[in-house]
Every structure is written in C-alpha cells, then in structure tokens.
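Let me give you the structure first, and then I'll get to my questions.
All protein chains but one are shown in place.
On to subunit A.
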Amino acid sequence: MVDYNDLSKKAKNIRKNVIKMIYNAQSGHVGGSLSCIEILTALYFGRMNIDPQNPNKENRDRFVMSKGHSSPAIYATLVEKCYLLEEELEGFRQFNQALQGSPDMLRISGIDMSTGSLGQGLSAACGMALAAKMDNLDYSVYTLLGDGELQEGMIWEAAMFASQYNLDNLMAIVDMNGLQIDGSTDEVMSLGSISKKFESFGWYVLEIDGHDFDQIFGVFNIFDKIETQPILVLANTIKGKGVSFMENQCSWHSKVPNTEEYAQAIEELDRRTN
C-alpha cells in the first residue's frame, strides 16, 4: 500500500531541490518543473520497477522525460531515489558537470533517453515499448509530455505508431499546465480536444488532477487492465505549483528567483502540509 503522506514529503523535498538548483545555477525552467512533481513522485516511488543499485537491468521500466527542459524535476527526483547525490545538484548547468540543461543519458545513470528538443520523446518511448514486445519482456514505458509540446508534428506520427503496434505497455502522461512561453496553449496554438484527438488515433484516454496521488494511482490500476491500446493521461496541473507567486504565471516559465523570492519560495514549500 502506498503511503501518500510519505509521497507528499518526497514531493516537497523534490520541489525545494528544484528551486535550489535553479537559484544556484541562476538558470533553468522552474514553472514546468514544479507542475509535474506529483506525477514523477508517483512513478518513481510507487510504480516503476527500477533499481538504483542496478540501473541498467534489462527488464526495468523505462521513463522518458520528453519535456526535457523540466530537467530540474527529474534530477531532484533521481536524488530522492538515490541515483544521484544531492551535492551533484550544485553542478546543474555548470561547466563539465553531469546535470545538463536537458537530461543526457550518457552522463547520468537513471536517464533512459536523452531529450530536450520538444516532440521527440514519445517516438523514443514507442521504440522502447516495441523492443519489450520483440523480446517478450514485460516492462512498461512511461513518458511525460508537455501540453505545448503536443504542437510538434512528430507527436502525431508517434501517436499513430503506438496504436498501430498495439503498445499497451506504453503510458504517455501530458503535464497539462496550460501555459507555454508565449502565453496560454489555447492562445498560442490551441490543441482543441486532446482527448478526442488521441482517442481517434486509437489510444485509451483518461483525464485526472495531476497533483492528486489518489487519481494518479487510479490511472496506474487502469493501465494494468488495458489490453492492446496505449494509454494517454491528461494530467491537469498548475504551472509553478507550490510557490504562490509562481503559480499559473507564464512569466515563471524560465525565470530565476532573486534572493527574496528564493527565500519566500523555500519558506512556502516548508510550510506546505501536502
């Protein structure tokens, strides 16, 4: 049984490390990192079959951070999961260090795919999921996409592919924070009904609150029961979640907190009970 209180504590630590990392580097994407923390926490601490002691084991579940600019979120999660040392976070975006602006699989064990250019992760996740089927292995592949990222055409090439090849071991989660650099996703380039689009491509689609562990784990249970279809989870989230002045603010996509803002953000996160 998963202890949601424990997960909430982990999520709080991860959020604080995201803020610290970006403040220390004076660079990085804070808004979209904070919006996906519960999803990552649930995957890494309550779902995925992975072992930091044996990071390359063949039958491990795979995770692809397609929205690679949210790398602080994955790095902080990997620290919590003991793939990385907390001190390594100080190297984020610094000369000759492992923690690149976007995740690099050659530099960090625990990263299954190098990403950073939007729209590419779903294709790679498809390749991994197909490989599991070719090898008769039972691992699953999870990928986290941004909602703005769905504007890339390659996403839809991969969407077709996943259902054509009946990739029922593939779960794509969309971090639906509704904001991209130039404004809201609806203003910049509306995706219309994402669920109808993916359903028409042959996917099983669910919509949840992406900050609610109960709903996230509910999705995992459904995933286990679905046969022959890939699953898409539309996780409604809040960009900048957890820091009052960052929440739902487009300007915090990649802004760096100043000293006062940093202190306030850490204080707010410390005060949070969930």
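Note that contacts are C-beta pairs under 8 Å (C-beta built on N, C-alpha and C of every residue); 3 or more make two chains touch, one makes a residue touch a chain; residues count from 1.
Everything that follows uses one rule, which is that contacts and distances are computed from a predicted model.
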{"item": "Chain not displayed: protein name in its UniProt record (\"ABC transporter permease\", \"cytochrome-c oxidase\", \"Hydantoinase/oxoprolinase family protein\" or \"Transketolase family protein\")", "value": "\"Transketolase family protein\""}
{"item": "Residue among A:Asp112, A:Asp147 or A:Asp168 that touches the chain left out of view", "value": "A:Asp112"}
{"item": "Residue touching the undisplayed chain, where the options are A:Tyr142, A:Phe161 or A:Phe220", "value": "A:Phe161"}
{"item": "Footprint left on subunit A by the chain that the document does not show", "value": "58, 62, 64, 104-106, 112-117, 120, 122-132, 134-135, 153-154, 157-158, 160-161, 164-165"}
